[in-house]
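Let me begin by handing over the structure; questions about it come next.
Selected chains only, in their assembly positions.
Chain IDs A, B, C and D follow the sequence of writing; residue 1 opens each chain.
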Amino acid sequence: MYDAPSTTKEAVVTDVKIQANDVQVYYADNHAIKDVSVAIQDKTVTAFIGPSGCGKSTFLRCLNRMNDTIDICRVHGKIEIDGEDIYDKRVDPVQLRAKVGMVFQKPNPFPKSIYDNIAYGPRIHGMARNKAELDEIVERALRRGAIWDEVKDRLNAPGTGLSGGQQQRLCIARAVATEPEVLLMDEPCSALDPIATAQVEELIDELRQNYAVVIVTHSMQQAARVSQRTAFFHLGHLVEYDDTSKIFTNPEDSRTESYITGRIG
Amino acid sequence: MPLFWLFLIVLAIAAGAYLLARSRVLSMAGDDRRALHSLPSYYGSNAAMKSAVPALLLLVAWLLAQPFIVDNAVSSLIPDAAIADNSSRALVMAEVRRTADGLDMAVASGGLTEALARSEGLDLDVATSSLQEAGAIVTSQLTEPVLAAAQQFRALNTIGARWMSVAVIIVALIGATWGIREASPAFRARNTVERGVRALLIAAASIAILTTLGIVLSLVFNTIEFFRLYPASEFFFGLSWAPSFSGRGGASDLGILPLLWGTFYISIVALLVAVPVGLFAAIYLSEYASPKVRAIAKPLLEVLAGIPTIVYGLFALLTVGPLLVRVFGDDGLGWMQAGTAVMTAGLVMGIMLIPFVSSLSDDIINAVPQAMRDGSYGLGATQSETIRQVVLPAALPGIVGAILLAASRAIGETMIVVLGAGAAARLSLNPFEAMTTVTAKIVSQLTGDADFASPEALVAFALGMTLFVITLGLNIFALYIVRKYREQYE
Amino acid sequence: MTDVSMESAAPRGTLTTVDARTKKRNAAEKRFRAYGLTAIVIGLFFLVVLAVSIIRSGLPAFTQTVVEVEFTLTQEQFDEAESQLLKTKAYENIFIAALQSQLEQRGLNVAFDAAAIERLLGKTGGTIREYFRANPDRIGTPVSFELAASSRVDGYFKGRVTRDSVVDSRFLMVTDLDLVDALYDAGIIKSAFNWNFITGADTGVDNPGGAGIGVAVIGSFFMMLVVLVLSLPIGVAASIYLEEFAPKNWFTDLIEVNISNLAAVPSIVFGILGLAVFIQFMHLPQSAPLVGGLVLTLMTLPTIIISTRASLKAVPPSIREAALGVGASKMQTVFHHVLPLAAPGILTGTIIGLAQALGETAPLLLIGMVGYIARAYPEGVVSGFIDPNSAMPAQIYTWAARADAGFYEKAWGGIIILLLFLLTMNLIAIILRRRFERRW
Amino acid sequence: RDNVQIAGSSTVLPYASIVAEAFGENTDFPTPVVESGGSSAGLKRFCEGVGENTIDIANASRAMREREIAACAENGVTDIIEVRIGYDGIVFASQHSGPAFNAFVPADIYNAIGAQVMKDGALVENTYETWAEFNADLPDAEIAMFIPGTKHGTREVFEEQVLLAGCEATGAMEAMIAGGMSEDDVEDACLDVRQDGKSVDIDGDYTETLARIDANTNGIGVFGLAFYENNTDTLKVATMSGVAPSTETIAAGEYPVSRPLFFYIKKAHIGVIPGLKEFAQFFVSDDLADPSGPLAQYGLVSDPELAKTQQMVADEKVMGADM
């Protein structure tokens, strides 16, 4: 019912980048993620779909331990990236997050200039030797975020003074500026017009050449367009996880089918 | 009618107006609240406000004015002859008032009947003795004019009080009627009430201006007087502060510069202690500490702000000073002569100021939205990077406010300076030398023994004024800086 | 473009083995955290040091050496004493005589005379006179009195005074201490908890044994009541106006600068202001907690305003937009949403401002609350506000300046009481503050 | 207002507090309120005018000055009763267990802290480090003097009765005059105190001086007699010109350093403020103020002319009127 992913984007069998086993997440008493096991492949775009509130964001935030910042949130189970348990005591969440970048669902630019918003990551990771290099990184990131033209004249204006969609693209640009190996994107195009969406999708496709990308989206078309693998979440369960083409053409689970045909929400 | 009762009656009228206006507007709207412009309670509040506020204002105005009017009326009754030549009309009036009070007490205790207390035929001796019996403190035998005036005084006050009650109640009733009649669904009750509240807010904000005005007025005349006696140029540019005792006359050096330097130097040392410690404490409390640690440590640190400064002064004098001497004194590095020094006072003052920086900053840092932190963590920033580069800039206005508060407190502190830094005014760069501050000298010149009309005493006012102007300048500068670097989240 | 990103897929350490740069950053992180912890520890360390020294110096104030004697006052003695100018002295002599006769009865074998006994006793006449004036029916019946010993004898039991240290003193002879020891053995002199210190009033400089801080606590209480009731609402109202309503113009800037400038005004200048405005212009009573409260209110306002404004500023604009968007007025937005979120900061400002006001002496100096202001307890609420009274810090300050070392320990004891008062006051605010704290 | 309101000198305050407490205990009048704040501040408030909202009595550790009397008169405060209550002895004391500073003459003090002193017959900048350098009888201890700050009335007495005397005695004054200075300048120069930290001004109370001495074995402080007598356990007093300070020697005029203490009453308030005159009379009564009374007991040097003062108070004799 949706365009099957074009052959060029066919899922290539690659290494497993992230392996999650029996993940459970609780917000206080609320059991938000129930027993989810999933293997996310490298150099692949994985889409998480599912009705609002089913736990997509929650699971995504487990993958770079962003849930650590929520007091009431407890995560059980095992998540490995490149074979290393990220919830291991010895793991440094900072290094983890440098490796696993994130675009949040609600755009959250820093109360700084647009330039500093982008330059922040590269600076802390020491990615630029000098101002010129940094300028270059910033420009490249903003271009990749499809926002360069709109902000190039006001790089010193505060990032908080941008429109909703501009903020969203700024946050995407901010995340790619640090060149993470895995990029988690929580509804990155929700506030974008079709053109901007297309540009971001192009970016995702480009990133896929080297990295693993996980994208949460409510747009079935988008999932079908950009992803090779799709995971369908429902009420905290991972209902089905398979090649995108398979999910959208021939889902195994009836719930998946109902969802993509628009019958359950 | 006792004031308290009058007050209660006004409140009762207001409460009645509230209920009436509310029910009236509800019934007009046919119980459909949506048809009303505002919530029913606003109509009530409007009526209550209109009945209580003017009435109470009138009450206050009357209470302020009546004594003046009655005093004037009564005092014109006292013949000049009744005023002893070393006394004044005001003092006789004081006695009249006391006698009138005494009559009240005598009537209350039954020693006199009300009628007798009023009657012209009241015998002086009877009056005196019954007053004394009633426990009124009268020093000597009453005199005829005083007693007559006191009786008049009581009479006028009784009349005044009666008319006041009437007037206040009438005003309250008029206001109530007005408010109730206004109550119709289309009436913008909320706006009216909010205008009232806003007036209140403005009044509150204006108190700052009034206080400033008051300070300037209470300093300025004596300051001018000082400059009449002492050349301004020497005061502002003189390099030495050496007030002599006015008995010696005219030999004082009253240059403010050494004091300003001391103020500046000691405050800087204090802030160098308080700001890093306070800020780091705030950061630790709000970002790292567990809620339990925070719940205990923060209030404990706040106790530091509540220890009387004299304790800090003694602490500086008895503990910190000798300690520093041991390290920096002749036996140690040899920089320090005695325990009292800029360093001693600065360190101790810094300790006192820690909570000013820590507590307030902690609250502000805590108020920075979590999304800011998440954004930074998501980029792989460490917690300290996040704090330094995202959280602190976002919290900057509040933190600057806290630091300014601490700085202000440092400038205004006396006791620690007196005990910790010594009383010597000196222009020196060595922080291990004794110095003193403008504030300490304001206190000592103000509470000293010098002839109060002499420049040595009046200089306290000039010092206060100058300090006031200087800090004003600094604050304008700080405001400008904060405006320039403010970062607003969202 | 792509090739660039290929390049920069630079080797990163695995998650468990950190690369050099991350190591450095983590070290910085650890250091930063350590600084924070150090800062707290420094703060708490000084608090402990101060607390220990305060408690060590102040605890002796809570005990008092007393002399217990039972005697009968005859009507003649009473009338005779009442006819004197210095009546208390006469009562004192009666007490001394009673003690002397009691000693003789018991047959203690130390030499003593009336002068020696007088040196052992504090000022006792006032208490005795007061007792018999209040209970005339007890005249003629035996009454047992426990009265304060002199400051030196008290010090002897507290270790402040030794046989060596009284050598030069004309207030106590070395031989007197033999008598003291004997009286102690006989149970006539003993140590008792000093309730009077907690409940009593100030005394003259020659009577440290009778001095208490109770009345000053009441003075402080009424003062703080004024400060709280005025400065909190006014401060919050002013901040709300400035932060939320005031148009951004020069007048607002003027108020703003004025407020921060007021914070820097030395407290004694507020005293000058208070004297000029409240006493000389408005004719409010002198030495009254009401005036003290008003002056301290003016002094506290900037602290509350500055902290309130800072926390109002910290409330994110989206909250205001949300409320305005559903049709709340600005006033409703502020009072329903913004103010509760700013409450922790407001309470912090209040805690600090009130703490400062509670410990302030200098402005009180000028409005007549420092000195010797010994009074009975106020009779009612109104008299609590307007009758002359002192305040705790003023009381402490005066005691600390007195010559008799007995007052020195009283001063420190007073500080303990002041801090207890402060903690009680803060506790309420702290509990409230915790209830309002939240992140968004 | 039904209580007597007093303000002023912190030196007089202790005595006033003793009297006020006794007055409250012994009469039916309320205990007077005695504020502290310094002679100058007290007199200033005294001179604000007459009336209930002004104070009735000002305590002062010095006599009222002409300028102040004029300022008073300007505000309508004209009939003032001056009451001298006695004398305050000023003593030099050091740590009890410290070096033996037992006897001074003004010259020693001047040599120790004067700005310019005679050394080998020439007037030079003061560089003395120890006391023994100029007086072999004194201990070989470092000079460390804690003298009253310029806010204190005691400073004046110290300057005039010790420094000036010392200046003259050491010959410094003569040398200065010989150096061609005018008389006024000489006086000023004699009162100049060295600024190198050997002499420390104390702006606080005697308790502060005591704390300084406590912390410094060689420290010598200037105290009031009463303060010293209350702290004989930590302080050791020195004789001045061979006379030991005591209430007796000062009353007899033998001990040279002392000053009179006063209080001032507004006559206009007598008969208006209850208990005012009674308080004044109580204060100077034999029971309180004579050498066996509680004031002297505490350390006040009784006024030998107490009877005259009592009479003056009884007659309400104002200043300026023929005495």
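The rule is short, and it goes like this: contacts are C-beta pairs under 8 Å (C-beta built on N, C-alpha and C of every residue); 3 or more make two chains touch, one makes a residue touch a chain.
Small disclaimer: the values here were computed from a predicted structure and weren't measured.
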Subunit counts for every protein chain kind in the full complex: A x2, B x1, C x1, D x1
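As a working rule, only the chains that are shown with their structure count from here on.
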Selected pair, greater C-beta contact count between A-C and C-D: C-D
Centroid distance [mean C-alpha coordinates] between chain C and chain A, Å: 59
Chain centre separation (chain A, chain B; CA means) in Å: 56
Computed distance of Cα centres, chain C from chain B, in Å: 19
Multi-chain contact sites of chain D, meaning residues that touch two or more partners: 10, 37, 41
Sites on chain B at which at least two other chains make contact: 314, 369-370, 382, 385, 446-447, 488-490
All pairs of touching chains, each written as two labels joined by a dash: A-B, A-C, B-C, B-D, C-D
Touching residues (chain side chain B, partner chain D) in the complex: 84, 86-88, 90-92, 94-95, 137-140, 242-248, 251, 314, 317-318, 321-322, 337-340, 418-419, 422-424, 426, 433-434, 440, 444-454, 456-457
Interfacial residue positions of chain B with respect to chain C in the complex: 190-191, 194, 197-198, 200-209, 211-212, 214-215, 217-219, 276-281, 283-285, 287-289, 295, 297, 299-312, 314-315, 319, 351, 354-356, 358-360, 362-364, 366-370, 382-385, 387-388, 395, 397-398, 401-402, 404-405, 407-409, 411-415, 438-439, 442-443, 446-447, 461, 464, 467-468, 471-472, 474-476, 478-479, 488-490
Of all residues in chain D, those that touch chain B in their complex: 2, 9-10, 29, 37-41, 43-44, 47, 50-52, 61-62, 65, 67-68, 70-71, 76, 78-79, 144, 149-156, 159-160, 184, 187-188, 191, 195, 197, 200-204, 208, 211-212, 214-216, 267-269, 271-277, 318
